[in-house]
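In this view, the complex is presented without one of its protein chains, the others remaining in place.
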Amino acid sequence: MKPNVKIAYIGGGSRGWAHTLMVDLAKEDAFNAEVYLYDIDKKAAEKNAKIGNDLLAREDIAGKHTYVVASAIEDALTDADFVVLSILPATFMEMQSDVHLPEEYGIYQSVGDTSGPGGILRAMRTVPLYKGFAQKIKECCPDAWVINYTNPMTLCTATLYRTFPEIKAFGCCHEVFGTQKLIAAALKEFSGIDIPHKEVKITVSGVNHFTWITKAQYQNIDLFEIYREFADRHYEEGFELTPALSYKNNYFTCSHRVKFDLFRRCGAIAAAGDRHLAEFCPGKWYLENPEKADKWHFALTPVSYRIDDLKKRIDRTEKLYTGQEPFTLRETGEEGVLLMKTLLGITPSFVTNCNLPNRGQCPDLPLGAIVETNAEFSANSLKPVIADALPPLAHNLVARIVNEQQALLTAILAHDYDAVFECFAQDPLVTISYEKARELFLRMMENTKEYIPYGEEYLEKQKQPR
Amino acid sequence: MKPNVKIAYIGGGSRGWAHTLMVDLAKEDAFNAEVYLYDIDKKAAEKNAKIGNDLLAREDIAGKHTYVVASAIEDALTDADFVVLSILPATFMEMQSDVHLPEEYGIYQSVGDTSGPGGILRAMRTVPLYKGFAQKIKECCPDAWVINYTNPMTLCTATLYRTFPEIKAFGCCHEVFGTQKLIAAALKEFSGIDIPHKEVKITVSGVNHFTWITKAQYQNIDLFEIYREFADRHYEEGFELTPALSYKNNYFTCSHRVKFDLFRRCGAIAAAGDRHLAEFCPGKWYLENPEKADKWHFALTPVSYRIDDLKKRIDRTEKLYTGQEPFTLRETGEEGVLLMKTLLGITPSFVTNCNLPNRGQCPDLPLGAIVETNAEFSANSLKPVIADALPPLAHNLVARIVNEQQALLTAILAHDYDAVFECFAQDPLVTISYEKARELFLRMMENTKEYIPYGEEYLEKQKQPR
Amino acid sequence: MKPNVKIAYIGGGSRGWAHTLMVDLAKEDAFNAEVYLYDIDKKAAEKNAKIGNDLLAREDIAGKHTYVVASAIEDALTDADFVVLSILPATFMEMQSDVHLPEEYGIYQSVGDTSGPGGILRAMRTVPLYKGFAQKIKECCPDAWVINYTNPMTLCTATLYRTFPEIKAFGCCHEVFGTQKLIAAALKEFSGIDIPHKEVKITVSGVNHFTWITKAQYQNIDLFEIYREFADRHYEEGFELTPALSYKNNYFTCSHRVKFDLFRRCGAIAAAGDRHLAEFCPGKWYLENPEKADKWHFALTPVSYRIDDLKKRIDRTEKLYTGQEPFTLRETGEEGVLLMKTLLGITPSFVTNCNLPNRGQCPDLPLGAIVETNAEFSANSLKPVIADALPPLAHNLVARIVNEQQALLTAILAHDYDAVFECFAQDPLVTISYEKARELFLRMMENTKEYIPYGEEYLEKQKQPR
Partner (left out) sequence: MKPNVKIAYIGGGSRGWAHTLMVDLAKEDAFNAEVYLYDIDKKAAEKNAKIGNDLLAREDIAGKHTYVVASAIEDALTDADFVVLSILPATFMEMQSDVHLPEEYGIYQSVGDTSGPGGILRAMRTVPLYKGFAQKIKECCPDAWVINYTNPMTLCTATLYRTFPEIKAFGCCHEVFGTQKLIAAALKEFSGIDIPHKEVKITVSGVNHFTWITKAQYQNIDLFEIYREFADRHYEEGFELTPALSYKNNYFTCSHRVKFDLFRRCGAIAAAGDRHLAEFCPGKWYLENPEKADKWHFALTPVSYRIDDLKKRIDRTEKLYTGQEPFTLRETGEEGVLLMKTLLGITPSFVTNCNLPNRGQCPDLPLGAIVETNAEFSANSLKPVIADALPPLAHNLVARIVNEQQALLTAILAHDYDAVFECFAQDPLVTISYEKARELFLRMMENTKEYIPYGEEYLEKQKQPR
């Protein structure tokens, strides 16, 4: 007897991850899912529902899952077994301001959705939404497993736990996989052994997009030592995993020079794309200006690219919706459906990295903060595996961010935007004067104020003399 | 290329577990082991080496492993990849005193090798030996994985870490499996589903032989709730896993009545045989006298039985040695070789229970104490998985023991036998007056003094007036 | 300008501590107090108010304080600056059962109000009242300083914090002073130096009535070492602080033999009367039977004595009330008024021992548990001073009690009397069989059931078959 599973998908009108989930579900027949799509853009959800349900007719598809549009979030959540959270807070117009307005002040951001000025402003829009989600989950499906995919990952997951401490939530991100691939490439280069990235056994610790590998092993080979030589050999020129893809022609790639440099400096393997890593470091290290990013071989992703890309994805979705284009069952590389199966007890327990409150798995970081380490997924159970303490210099970089995130969460939930600004002013990327920082913060807030509770009132008040 | 592996087996003259290891190795051809057998009874080691090497000639055996007798412990340890520790401290004559002398004082023990007066005296003999092992391992093979099988498990493992904190040691015990079998039986009884015990996914926490299950799951079935009903249903009569085996005809079995009772009282599933569980509880609960043990359906294992059994095992070994009896490849149920393969990176990582220093995996027990929880074994890595806090009443029973064990270790290592006695006097089984307890302790010590450093001096001094 | 201070006295009809407070206030003119007396025996409160107000007419009295009878507890509490809690839960008839019924089962108690069967039953009556007090304080005077004098001290104070975590409460007990006096006597005996007990500077750690001194100093003299010799010298015969008072003619005194014995055994100075100390140890050590108590030179205080004494105190109160007997300004030895003055910022800050939640001041005891250590009292501030970890054997005795108290508090607040019984069955004094313990518990509960919420229902249910 296959179990029947209700999945609530918040942000179900997405033209990206929603389709990815459909692909993975389509291949899966160990359970029967009813997927409730909820989105503030209900039209988009409806289109996705049709795309999903059209698959039922296809003979080449194993899984028979149905898609339902939820008019109200409660409809999606009530009695759900799983809740998937994957939203875009506001639009790319706001992200445009998040990422590019700071450039006027000499602050460059390669991504701008996690940390730094852009990440902070994005958090100001997202945290209040997540507080609402947590309250609804508490009411409608307190026992559901909740999977978050939205950035800023740490703060989204932290909001869920701060609002509803008993929630069974975790944050999923495959950023670490890229570094496992790099380590696998090092092994191949040094010994000829060619293994998939999942065979690179790692111990990870840190926060999302700023995780660090303290141990890497394949069978009885210590990959950490191999990586040490590899990083030295490629330090100057960098190393490209996919030769055709270079930071010069692809906005999401890098040559890992930042990673090699951080390894030399800190003694652990930073495990995210260089675009992310650079944003957690003091601003003058890797993001002083576009030339410096270029020197370190990574791209500053312009939001205009994302806007263009969204248009393409909307077009593609339209074609899927109308049947002009067939839905293809590509390899997604995502673990979401596998995690569900494991939590359902269908597949054996396994260990992978995810984002959870620190119960001691990061022995050198504050308890309660959301951290990313390995954890054991098994039948209706998710338990962190204890990681290593980070080397001191990596620890200090990470601790600074964790402390910022903790203060930021408190400040945003209290609608205390003076305190939010103080976090902003202490952020590693904000190397400008206090006065300039203040001006920038207020301008950024102005551009996104309608998405921020009491944002307008706050800005009005700033115009008065103290 | 199969890896070559050196295994040092301390206690390699054993007629029990040494043969078990041989069986499991014989089935294993993923690596080539050279097993160094070291034993103070060198003759016994030599016989085992011959038995082991004779297998090389057999065609039905996959693994080609060789056995070497080590004259000195250093020969065994130097550059070993794995160290197996499995010894009998002193002989069954000393155990006879450990277990049965207290009966003269109204203290009954069902096992007598882990806790209570017998466990304490055994620890006094064993801890000094383990201190020596740890020192030798530090010198000869500091990077080896060390697997302990000797009781008292907690104190042996604790001695290793106290002496050489960087040691990569863990304690292995399959006591928990029996309770998983019981839970599987409950599932079968209630739903007809028949699963092997390994499919019962559990969260365990506590100390060896006094571990507790706080969560049990099979797929999406909550086995904890099923167990609750099962324990109630069988509370009065008990439940026998193997109908032919009863505590009345087998000294190692039980009907789980103590387990059911502790579940009712404490709200978690005690996960060891009732003979062990009873010894960690206040003496008047289950071990007030032999009638009470009978009432609760478990046996008080007499040491005379062990002596008889040893004779049989010596005979059998002799027959194996001379070839009179063939070496059979039975199912051992042991995980030792599997753990080695996993630590070698040959098999995928997996999670099982083992004994390690508490780094926070037992959030309600003192850091540094040896605790038993789940842990992830993977290539050259062993990391604890964070367990749940125990329900308060189970916690209090366990915490009392942990505190006793910590104080006991310090006292034995300092040869402070006054302090050892104070632990003895605080032990849950010692419900007699201080004066009687003192008399018993000195008599027990007298019976085993030759195995205790400065034991004789101490006893002499007690005869002087203070 | 002297500050005006409102003091709410809950239990204000008392014939003991209420008068003590009046004495100390009468001597104090640094502030003007209005003392609201609240008692369920309103008549008794009225008499005390008259006694207190009569002092206003006396010329020899410095402090001009007024006493008001509060009809409702809210009247006393509203806007109070200080709340004094000092009640007798139920009557001495219930205490008669608490202390003496266990004797039928071979369990002897020297006090019976803190720990052991008597302490547990008393807690079952008291904790629910304290939950109510905490709720009222939260409503009426959340910023008041709350001083608790009621036993069981630890559980009363713990209830206040569990119910209203922001409460500014502490527990006061001068039990430790007696041990400082003993140490001063040791100094006098060894060196001729005669100092008041307050000059014995100590580091204390533990729980109320089971505190331990880990360091004692007078100027540059290490009193710990002097005590060591002193304890040895007087080990056999004991030592009486007031020669005229012996445990043979006074129910509240002792010869400190238990204290000397615990020092030898554990390496720290237990700092309470032997009658209390004995009750925290395994039952067979010092309380096996009345002869043993006699051997160790301490009295088992009969409740009949307390009943007689109460009659005398009622008589005396009547005489004070009618003016037949003058109110005398004796030396009380209490610190209450001094603490108030210090918290008001009138007198300099000072350090003394008190009962507070563990925020790390007892590094080896669970966080959050109520512990007794030194703390700094200063203007509107009370902060614990970090104490030493206890020696292992003292730690284990204390930790066992702390764990019991924590579980007991949870169980009583949940009205879960099965769980309360499990604490009872694990208590050090309960060395009898589980079945006998159960019978005793139910009989004790029967005798006090009217004071226990849902007590009657629970007892009824026990008469049904399970």
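Lettered A, B and C in written order, each chain numbered from 1.
Please note the rule applied: contacts are C-beta pairs under 8 Å (C-beta built on N, C-alpha and C of every residue); 3 or more make two chains touch, one makes a residue touch a chain.
These figures come from a predicted structure and were not determined experimentally.
Contacts of the undisplayed chain with the visible chains, over the whole complex, involve A, C.
Checked against the hidden chain, the listed residues A:Ala399, A:Ile412 or A:Met445 yield one contact partner: A:Ala399. Of C:Glu103, C:Asp222 or C:Asp308, it is C:Asp222 that touches the chain left out of the display. Residue A:Lys284 is the one among A:Lys43, A:Arg58 or A:Lys284 that touches the chain not shown. Across C:Leu344, C:Ile401 or C:Met445, the residue that sits in touch with the chain not pictured is C:Leu344. Mapped onto chain A, the footprint of the missing chain covers residues 265-266, 282-285, 288, 292, 392-393, 395-397, 399-400, 403-404, 406-407, 410-411, 418-419, 422-423, 425-426, 430-434. Residues of chain C that touch the chain left out of the display are 3, 201, 203, 215, 217-222, 344-346, 349, 351, 359-361, 363, 374, 376, 378-381, 383-387.
Quick note on the criterion: only the chains that are shown with their structure count from here on.
Centre-to-centre, using mean CA coordinates, chain B is 45 Å away from chain C. Between chain A and chain C the centroid-to-centroid distance comes to 55 Å (mean Cα coordinates, whole Å).
Shared contact sites, meaning residues of chain C that touch two or more other chains, are absent.
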